[in-house]
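With one protein chain held back, the other chains of the complex are shown just where they sit.
Right after this comes chain A.
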Amino acid sequence: MQDILHAPDTGPLSADARSVSRPVIDIRDLSLTFETNDGPVHALSNIDLTIGKGDFVSFIGPSGCGKTTLLRVIADLEQKTGGEITVNSTTPENARLDRSYGYVFQAAALYPWRTIEKNIALPLEIMGLSKAEQRARIDKVLALVELSDFGKKFPWQLSGGMQQRASIARALAVEPDLLLMDEPFGALDEIVRDHLNDQLHQLWAKTNKTVVFVTHSIPEAVYLSTKIVVLCPRPGRIYDVIDSTLPRERTLDMRESEEFLKIAHRVREGLKAGHSYED
């Protein structure tokens, strides 16, 4: 893909080689405490995590475990109160200002006064790209999410699944190496969800992007991930990190395989243990 072929060409070869071996996201002893009227809330504590280039990492856990908060810290939408975090070897703020990630929200958050094309053009306009470059990228990402015939439609004329695909296309148009996705398929029905999981997997396999994916669906996490991070609540912390033993290329029917069920079982045990620890 274009963005990978034209990787940033900075400094001598040794520095370049070093940056490749460096993790995309490096988190050490990270904590985040919200000060509320009822006293401090420990949303995240003692988080240690490294995410390498080309990884597909899922955060899974019950509500209130801080999985979305952790993603928002990576995206510089929340500020840590302790510990260290680097994204692309720099602070999350610099990474955001460099536009080095694409973020997909729980809802599509498309602007109703813009057509699908114009919604995808939004970040490109902000980046100040030329009209021709915008056009080229719009056509490319629309084809990638199979919405080429719907570019001229308004968001409210599309189904929920199509809207979410359009929002993924919008995140891809920035051509980031890192995709941050916060329960992007949470509001969709099972069949649409399976289809989009498959599409997302193909996309990741084709482009070798790094993906951080928040979910509370065990099959979704196991099917998509190379690494599954199980979080538990109060305070939000990492309970288990599971490196997937499944091959990189996956198909939906793999979900019946013994390997798959074994990983799913371990995730489920982790979620259960995380809960009982509290009670």
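The rule is simple: contacts are C-beta pairs under 8 Å (C-beta built on N, C-alpha and C of every residue); 3 or more make two chains touch, one makes a residue touch a chain; residues count from 1.
Going forward, contacts and distances are computed from a predicted model.
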The complex's invisible chain, by UniProt name, from "Ferredoxin", "ABC transporter permease", "Transketolase" or "Pyridoxamine 5'-phosphate oxidase": "ABC transporter permease"
Residue, one of A:22, A:96 or A:268, that touches the chain absent here: A:96
Touching residue (missing chain; options A:29, A:125, A:190 or A:269): A:125
Contact footprint on chain A, counting only the chain that is left out: 75-77, 96-99, 101-103, 105-107, 109, 111-113, 122-123, 125-127, 154, 156, 174
